[in-house]
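Below is a structure I'd like to ask you about.
Missing here: one protein chain of the complex. Every other protein chain is in place.
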């Protein structure tokens, strides 16, 4: 039986017709466009009336996809379907899996905005509130939103700032004018700082190897950095550099391997262990400069997440990854911008937690890192394929 | 004052003179070769007598480096210097940092072999035994070997097997004949299996994306795999493939993105959570095929280490990384061969734990992964830059 | 003034509305969709009636883009605008620049198909015939098609074979099941061979380094290869391997550098110079095996194009690149399939000459090569990111 779909949204920009077409192909359906009214201005919404002949499963899939793209479907203003979890950490099979876009649920006659928006979560309803909840945090009896009825995605605002930022194209290539990107990013950062907004940096040890640490430390001192997310390696390399002038045994001033320098890595960890923690090592004078030093001195919080390849680790490195993920999620809460510098592991980890409206920039010399981040769902991430050290130097010059 | 050094070892092969030269440059020393006797056969040892004029620190560095290269220095047959740890997780500043080569300590008139050999550990002496101990496991009062006196590295045996294996060159390039490597590796694996030796595989999810899982499952069934080290992703993708035919939403038979398929990732985790664990999901019939299925069915143990980017995770994934590192270390104990397939994170993590005499093969389409592994100290790792899926298919054809 | 556009084509599949939208944004225009009728079956054409308010330049741009996408615009059935070239190698500023799609020109009341279809050419009309002509071959007085009036692109047929081939996705990633691709490609090649179709291979020296030459030689013997396009290096390495067992001084059986082997490269060229040419060297017994040997023996033609980095070169290498481009173009004429193996330079060179209906497969371990080829306009190229040696071995197993 033919179903009628009356939709409103960015039908052209978001390839809505092409997507419906693809679903019809996958499910052996057909469709006819009865009406299509395109908005005058580029950001106006379009509306369409489409007749679809397809199986129930196919139709639900289309509804779900359109919902996730922010298309308004009038018929969805029905009460969301709720089912209880039958066992801790599990949900009914037809659970609604969240995107990172702002989401509302229709309950008791009104739309309620989901809290803690993030991708790949389930929606738990508690006392008229709705929470994006990780599967592992679901408790038996929790009410889970199922299907896509009564769920809608809000259009994100396209303010003028947005447009400036959107300038940074998502197309990943090393053959781009990075200078232009640096200029725009600096303007954006200044605007956020002027409004006391939060800029969180996710960084890998390459920041140190490539000589970006001087610029990065300066950015901390100037107050641009609200928090650092990283792993054990960045902190150890940074402290090794302060104590011995090397990073994994390589002299950072000459770029040459120092004889006997490899041991410096373990000596740095040993030194912090003696002090008890990084902040104590700063306070007792063991650590006298560097990224960690500046963070401690300027009371900028940091989270170091452990990994299977960690030496040591430092006492500050969180080896319980459930706790590390929670600490990361806390840090990015309310962040307006997240800058990811040369670390695929921590960038994807952070990307998983971010709602789509957080401005996200991913800088790496390897185009595959940016591509993978976007592929994993962080479609808002703007990739910059360049040398991280030079990038930070030029960025700091403009701040 | 000029010091006299009488050494015996692979002086030519291991560039001993060049290394002494470099140390003399770094420490403003000079040296004279008084005698150099090169062995007749290529594997015979050479001996040399060298006069060195250098600072105490420089001389100790030379001694330490030569020790780590397995050079015998007669004057080192003195009792190793032991100092107590003054605080948990800390050691004296001049601690001896281990390599991954077989190491002996001279104590009470005899050489004692260190147990649990691995790199970047400290040597703890307990009741006439010596243990390679991670810094974090050092307890206050533990006796720590300091300096390099009384420490020697044993020459690794170069048996005939070794030579066959050594054929696989370490020079990392995609422009090599992988077929030859596959042939030699298959012979090596057959020989190890014939002797009931242990072959451990470290694998990333690319094994599944590239279609290598059929060959890998066959290798499990044939009994070639003694254990699997991996992370959450491999197991989820494998189970998603079994339950829904997709991997991260991509249809593995056609290579096309399946509409609505992305959610399958979370659905797979939900399904295992319902069963309680992977092995229970196999037993209750939820999981009917795949890598994890074969492992469970053939009682091959596996360890899944958590990471900051994990979704879920599966109940089997160890999110406490101290425990995960211990489980990894247990798995590779006594392994004769470790094959690393397309996962930099877990490969470096495993490499850190391996003694140098374990045959290590690292297969990745990205040459940087192999280079990094070797750079981090796993010099014994043989790199193969190729397509993992085709590699496994061809390897299995020869087993 | 609002213009009315009545179009017919793959409006959904080819994002026609989105493209019109983008042009309107670039030229400050607006548009309204008055009618949109989507075909029932997936390959049926859609039709639409669109009102556009935009500058003359913007409207021409839209017409041109739609034309290049094969959209039929009834109003274009007017005589094409022809202007004479005023000077050799030059054309009027508003010349029509060709795509690689089948193109027809409306002249004297009928549509005439352009010959020698290729991208980035101009259309020269001579005696009721139309030729895609390289700019350098334009002569003063030649009649050049200008603007996009009276030009149309034909829909390429989507036969069932096409669909099988289309299975090979264009999305470039090393994380794909290459085995499936090999299987489909083998089927396609068998079908082409059964119809006496032409399969041309473009190959770089990596084919030899990776050990793919045995399989490739076998494919020549089996009659699958109608022609080879390459450069000086492949031939020299191949002959060096035959004469001395090395390729750039590396022993192909052991993968080890041979002492004194580097000179073998020049010795191979010297040997062919003594014979006079590759085919004479085969005939006089100098060359006894290898790719060039098989080509000569099976009368398969080859073209070696010179480059700035060539040593020698061999007497067969064409150092006049105007002639080399012509010889390449001759070779791919009427080819049904072109397989590109690990050579960005020659692949892009060949891609420039190919009409869009030639099945094009590009195999390289580096994803950037495939991306660049597609970026340069060879959108029909299917990329396979894998190890070329293993790829050829498996492909030959299936032929």
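In order of appearance the chains are A, B and C, and numbering begins at 1 in each one.
Here is the rule we go by: contacts are C-beta pairs under 8 Å (C-beta built on N, C-alpha and C of every residue); 3 or more make two chains touch, one makes a residue touch a chain.
Bear in mind that the values here come from a model prediction, so they are computed numbers and not experimental data.
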{"item": "Candidates A:39, A:147, A:197 or A:211 - the one touching the absent chain", "value": "A:211"}
{"item": "Contact with the hidden chain (one of C:64, C:283 or C:297)", "value": "C:64"}
{"item": "Chain not shown: contacting residue from C:102, C:211, C:227 or C:312", "value": "C:312"}
{"item": "Of B:32, B:113 or B:333, the residue in touch with the unshown chain", "value": "B:32"}
{"item": "Touching residues on subunit B - with respect to the absent chain", "value": "12-13, 15, 17-18, 21, 24-25, 30-33, 36-38, 40, 42, 367-368"}
{"item": "Interface residues of subunit C (partner: the chain not displayed)", "value": "22-23, 26, 61, 64-65, 87, 89-91, 93, 95, 97, 120, 122, 135-136, 231, 258-260, 262-263, 265-267, 269-270, 273-274, 305-313, 315, 319-322, 324-325, 328, 345-346, 348-349, 352, 366, 368, 377"}
{"item": "Absent-chain interface as seen on subunit A, which is shown", "value": "167-169, 174-181, 206, 209-211, 252-256, 365-366, 385-387, 389-391, 393-394"}
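In the analysis below, only the chains that are shown with their structure count from here on.
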{"item": "Classification of the subunit A:subunit B interface as same or different, half of numbers criterion", "value": "same"}
{"item": "Chain whose Cα centroid lies nearest the overall Cα centroid", "value": "A"}
{"item": "Magnitude of the superposing rotation for subunit A and subunit C (Cα, nearest 5°)", "value": "180"}
{"item": "Between subunit B and subunit C, centroid-to-centroid distance (C-alpha), Å", "value": "45"}
{"item": "Approximate Å spacing (C-alpha centroids) for the pair subunit A, subunit C", "value": "39"}
{"item": "For subunit B, residues that touch 2 or more chains besides their own", "value": "none"}
